[in-house]
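The complex appears here minus one protein chain, its other protein chains still in place.
So, chain A:
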Amino acid sequence: MITFMNNSDSEEEPCNERTSLMSAESPPVPSYQDGPQASEAGEVQGHRKRRAGSSRSPNNVTDGDVSDSGVPVRESALENEEEELTLKYGAKHVIMLFVPVTLCMIVVVATIKSVRFYTEKNGQLIYTPFTEDTPSVGQRLLNSVLNTIIMISVIVVMTVFLVLLYKYRCYKFIHGWLILSSLMLLFLFTYIYLGEVLKTYNVAMDYPTLFLVIWNFGAVGMICIHWKGPLQLQQAYLIMISALMALVFIKYLPEWSAWVILGAISIYDLMAVLCPKGPLRMLVETAQERNEPIFPALIYSSAMIWTVGMAKPDTAARGPSQQMWDAAEDGREDHRSPSHADSQMSETRSPVPSRPITSFEELEEEERGVKLGLGDFIFYSVLVGKAAATASGDWNTTLACFVAILIGLCLTLLLLAVFKKALPALPISITFGLVFYFSTDNLVRPFMDTLASHQLYI
């Protein structure tokens, strides 16, 4: 399944991509053709036209022709098999996304519940200048709406800026931006986080040890994310980064503004991915015109991409191209780098299966990964973390939001399999999450508390 990754624009710095879901599958093997160029082109073409994809790659292997025109022909012939395999692998993809999203949320909720720093009010970001300490409810509501408008406009501006950068081929600028932002996340935010955790548990740590720990963590993180590293380590780093970012948002966004921003960002996500003139869509179309991969952004990739590259050794180098459909719109620093690293990852991964994959069946069973943008991770975790922080100590609200988000993700993946086009991952989950948060906090909590006080079970 190909879906365009919708980069989420986070407000200030770490803007992650709120993304739509993207599933990566191994690029179709251009079989026995010309050079890497044609294979790349064919692959990208095929990539664009691919829908459900599981069957695509294996079938591509057996087909001889790999011209661009050949790809669509092949595709139509394989529709049915695709459907089957899509749905067969669909459940697996859902679980491949459930696990990291759950882990990220667990990290955020555990931190919120134990480290007081992230629930203390210590000022606000400059992107939400209006305070919420107002005497009247109406004023507070107005301030939160104004904050949201400012935040969303910053995001839109950054996204458009990124699209322009991409359009005018300023790749070095984007690369540098990404590296800078991931540096900040991996070193500065981790240092602050570690400091607060140590303070909470009253553990003393001397500066040399601290330096060693932070240096190792950060350096390995930069390497894993931007260059090569074991898949699971990279996944772990991406989850950690998303959790850190979500914690920053939870701390610095005032309460009502946070909820309004969550709602507004899901609407923005919906529009940016589905509207014809949306920045994300434009980015993808530009990349399509140039027949090159979209600038890799922050994405979480769940599996290895097998380039079925036994026919030609340089097909292995095509690995990254298939992952490139992540719009790196928001020029937010931080998260760009990980996604960039991600593409590098696939590049390095591709040469790995240098052993010839001989049987057709083996190809069919290959791991097809799914990708989800880190922005989605971040906003899901912000929702659950805010629920944990502000729901009057109630665990039921947190759990209800968690289930709601997972179901939203499941539904989005289902829609993905049905519509076979790029879909934003935020709207359904955030809507369910918001509905469940407010209703559980206001309706279910008093009911369950009253029942529990009489030790009644329903």
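The rule we apply is simple: a contact is a pair of C-beta atoms (placed from the backbone, for glycine too) under 8 Å apart; a residue touches a chain by one contact, two chains touch by 3 or more; residues count from 1.
Note that contacts and distances are computed from a predicted model.
Chemist: For the complex's missing chain, which UniProt name, "Gamma-secretase subunit APH-1", "N-alpha-acetyltransferase 20", "Ribosomal protein L14" or "ATP synthase subunit b"?
Modeler: When "Gamma-secretase subunit APH-1", "N-alpha-acetyltransferase 20", "Ribosomal protein L14" or "ATP synthase subunit b" are compared with UniProt, the left-out chain turns out to be "Gamma-secretase subunit APH-1".
Chemist: Given that one chain is not shown, which residue among A:F98, A:F161, A:Y191 or A:F217 touches it?
Modeler: Of the listed residues, the one touching the omitted chain is A:F98.
Chemist: Write the list of chain A residues that the hidden chain touches.
Modeler: 83-84, 87-88, 91-92, 94-95, 98, 393-396, 399-400, 403-404, 406-407, 410, 436, 439-440, 442-444, 446-452, 454-458
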